[in-house]
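Here the complex is missing a single protein chain, while all its other protein chains stay put.
Labels A, B and C are assigned to the chains in the order they are written; within every chain, residues are numbered from 1.
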Amino acid sequence: MTDVSIVGGSGYTGGELLRLLLGHPNVTIKQVTSRSHLGEYIYQVHPNLRKRTQIKFTDPAQIDNVDVLFLALPHGQAQLDISRYFKLAIKIVDLSADFRLRDAALYQQWYGKPHTAPEWLSKFIYGLPELHRAEMGTANYISGVGCNATACNLALLPLVKAGLLEMSAPIICEIKVGSSEGGAEGNPGSHHPERASVIRTFSPFGHRHTAEVIQEMGLPNISLTMTSVDLVRGVLATVHAAVRKGVSNKDLWQAYRAAATANPFIRIVKEQRGIYRVPEPKILAGSNYADLGFDLDETNGHIVSMCAIDNLMKGASGSAVQCMNLMLGLDETTGLGFSGLHPI
Amino acid sequence: MTDVSIVGGSGYTGGELLRLLLGHPNVTIKQVTSRSHLGEYIYQVHPNLRKRTQIKFTDPAQIDNVDVLFLALPHGQAQLDISRYFKLAIKIVDLSADFRLRDAALYQQWYGKPHTAPEWLSKFIYGLPELHRAEMGTANYISGVGCNATACNLALLPLVKAGLLEMSAPIICEIKVGSSEGGAEGNPGSHHPERASVIRTFSPFGHRHTAEVIQEMGLPNISLTMTSVDLVRGVLATVHAAVRKGVSNKDLWQAYRAAATANPFIRIVKEQRGIYRVPEPKILAGSNYADLGFDLDETNGHIVSMCAIDNLMKGASGSAVQCMNLMLGLDETTGLGFSGLHPI
Amino acid sequence: MTDVSIVGGSGYTGGELLRLLLGHPNVTIKQVTSRSHLGEYIYQVHPNLRKRTQIKFTDPAQIDNVDVLFLALPHGQAQLDISRYFKLAIKIVDLSADFRLRDAALYQQWYGKPHTAPEWLSKFIYGLPELHRAEMGTANYISGVGCNATACNLALLPLVKAGLLEMSAPIICEIKVGSSEGGAEGNPGSHHPERASVIRTFSPFGHRHTAEVIQEMGLPNISLTMTSVDLVRGVLATVHAAVRKGVSNKDLWQAYRAAATANPFIRIVKEQRGIYRVPEPKILAGSNYADLGFDLDETNGHIVSMCAIDNLMKGASGSAVQCMNLMLGLDETTGLGFSGLHPI
Partner (left out) sequence: MTDVSIVGGSGYTGGELLRLLLGHPNVTIKQVTSRSHLGEYIYQVHPNLRKRTQIKFTDPAQIDNVDVLFLALPHGQAQLDISRYFKLAIKIVDLSADFRLRDAALYQQWYGKPHTAPEWLSKFIYGLPELHRAEMGTANYISGVGCNATACNLALLPLVKAGLLEMSAPIICEIKVGSSEGGAEGNPGSHHPERASVIRTFSPFGHRHTAEVIQEMGLPNISLTMTSVDLVRGVLATVHAAVRKGVSNKDLWQAYRAAATANPFIRIVKEQRGIYRVPEPKILAGSNYADLGFDLDETNGHIVSMCAIDNLMKGASGSAVQCMNLMLGLDETTGLGFSGLHPI
């Protein structure tokens, strides 16, 4: 058994991580920290875990040595203490945005302030197994992923890998998101009477996750547009791009099938009939799948590529556990077997 | 034209009052106060009023004399300054809970602290026109109504008025409510990821509105059970009681029809077929109707009486405007003509 | 008073039309037809109209002569009987898709079959007052509008009118829609367990409303992408385009302000602070407003223009009544005074 601890376990990604690790056959949870819920049972904060564990939140200052340390802190905090965490565990998975970008200048550009531990940036592998599986087997430090970035990266992955994109055309990623993306802390816009039934394009461009797509896909001419809609868990990225002249539907099928074959959590959803013809995030709640679909307008080469994920799973804690599995040499699907529900 | 002002106009009941008064043919809005939004346009807080008015929020300390003053303050504040408001307007409608109960001891029992202006309690008429229409024509001070109390009072009105209830049997009022009941200020439980899709019986008994039902219906043996469900506007009270031996369906129809005939905003919804067979709050959003339905189990005298309202309209600001109309000698439906929407 | 009748009054657009016309000060409703609900009270189908009217549905075969005839039939039916309707009323407003396109070939291309009354196409004015107000004063035949087309057309209107668009760049209209767009008849995908919490990009391109945008805006290089989300009423179009080199934020403000000044139902929603910074359809339920917003990426000329409407109002029945007002020489806002609700 591998001993793991979680620093910052009271948020939504921390809770999801706890759910996954409690059900994981190869790990033992040693400590879970929370300053604001110190001394409380974790099921008082994560009510789905009642009768599953008697662990209480402990003080982050008193964390012990452990095999794998998960950091699930608010953005900006992990970089302040990374040299301390480094001494506590051989392997670290940080779910925040702190170590996702390899370039300190890019970090400053998108996050608006200098990185406080820039020397650590190159030590972390970007935490999306579908992009960096090979490197993860020998890695000790893995970053988290942005949920919206993940939906875009996976929507683009088959196209980029097969070289099908016309690189001169701008790429528009239209992303629709649920309310859990905002985290466990409420704000005026998340008050239910204001948030229910909403269609709110809160960020037309300039979202920080853009940097992760630019870095990982090598596509500078890209923009992410964020729209809040009424669900709790789920992201759908509807990505508009242009394919190179001559690219056919057959080429596309080949590229998407290759992605689904190479990656256990990628599925293609593209049916002619029925009501489940395209990727939909709602059935993915709690699962680690990324469902991909696409449609090509053969008259003009306009491709619409879709990716649906659960932002707390494939977009955060699910990918983090998958990364841990790869770091530990386990089957990458271990502990991630939940299929999702229907109807829901 | 009657000049009116609103003290405390930035909450949900204040906003609804503004919407109604801006569309009212007989009144002119002079001032609307808000401490927290001082100087802002009211459409920045009530976005539906954009392009309808250029009024800005003013300081409550600088309110001028006016014909009718509406108080839409948080509970407990109107009683502190009532002697000041009394000098500013001949007629006052207070939407808070401060002047709903006639008995200071009852107030202390349900609100947990002594009333600070008990001598004013007897000067206010309880603000439900369906119960106190006659007195309102000559009244100067009218209280608001509790939204949940209103749903119960109107569900019980036909039964009480016709003397059909078996008084020895306990009455269970099962009330399902939307999120706007909690007001414009968020709290941890109103955060969308926590509040969406909820069925939460947050108060099994002991809700403060119980006092208003006891007072107005003269039914001491009653309890209100509150359950939050997923909608923004709307209350449904499903009231369980027993009818006196021998009471028939025909007696009930007569009693409910009498209520609908006597009151322009009461409708009976009781169809044998179709999908609109019972009262449903969702189609009442923005309307002042109270929809009543009932069903009698003839085997045992168990009656289920239902009342659906919009908590911000018939349960608050709509009734307040109706009261003002009656005080001013206007047709009580003036400015309350919106029918509600379907579908919604 | 003007006498009006509605052919096909049992659907959602018919119901919304009824609500508006019942509250309209200058018209009297003579007949409302429905084959499937023949003889029923209209409030049994449109429950919000209970206690507002005692009209029953009549047989479409027995419709009398009238001043204005509204046709609210399923697509494809009005064109079959247009020569009959023509004899029944001097003025006709058809809400279906049958007379929106001026070119029979375009109709065939997008609707997949020949138009059965092509000679009538040129007699109809496209029913969006913001585009054809001047012609409507003398018109007798006005078409309806597609709700999604309307959201796109109004998002593009300020840009096209001021000539700010770079015409060579493709335009992507990302449209998020509520469930009432599908009409009153259910289908497997509209079953609540399947439709709730959905984010479903059901049409990546090729939606029929595209033809209306191409025709009215003169922008052939455009695509509409349709995504269902969880609300009942409302459309948000998030339109991605490029502005001409040198176009500044100031130019855009000027163009959008001009549109809001010229059109009583256009509002600009673009705030720096607060939670109502961008257009949101939910507060428009029941109102005829179109809320516009925009954002310019000055680094690359990427403009995101947003338009929120209620699909049953500005996108259907509200615009139809506004057209009738203009045809009759009335103030175009008559009977369309409802501001919308907040919260909702």
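Just so it is clear, a residue touches a chain if its C-beta (ideal position, glycine included) is under 8 Å from a C-beta of that chain, and two chains touch if they have at least 3 such contacts.
Being a predicted model, the structure only gives us computed values, none of them experimental.
Residue A:283 is the one among A:283, A:321 or A:336 that touches the chain not shown. Only one of A:115, A:240 or A:267 touches the chain withheld from this view, namely A:267.
Touch with the chain omitted from the figure is made, among A:47, A:74, A:163 or A:188, by A:47. By the touch rule set out above, subunit B reaches the unshown chain at residues 170, 172, 174, 176, 188-189, 193-194, 196-202, 204-206, 223, 225, 227, 229-232, 234, 236, 238, 240, 274-275, 277-278, 280-282, 293, 295, 297, 300, 302, 304, 306, 308, 343-344. Contact between subunit C and the unshown chain involves residues 12, 178-180, 182, 184-188, 190-193, 195-197, 230-232. Contact between subunit A and the unshown chain involves residues 12, 15, 19, 22-23, 44-52, 180, 184, 232-233, 267, 269, 271, 274, 276, 280, 283, 285-287, 289, 291, 337-344.
By our rule, only the chains that are shown with their structure count from here on.
Pairwise, the chains sharing the most contacting C-beta pairs are A-C. Measuring from the average of all protein CA coordinates, the nearest chain centre is that of C. Subunit A and subunit B have centres, each the mean of its CA atoms, that are 46 Å apart. Computed centre separation for the pair subunit A/subunit C is 38 angstrom, with centres defined by C-alpha atoms.
Centroids built from CA atoms put subunit C at 35 Å from subunit B. Shared interface positions of subunit C, defined as residues touching 2 or more other chains, are 232, 274, 280, 343-344.
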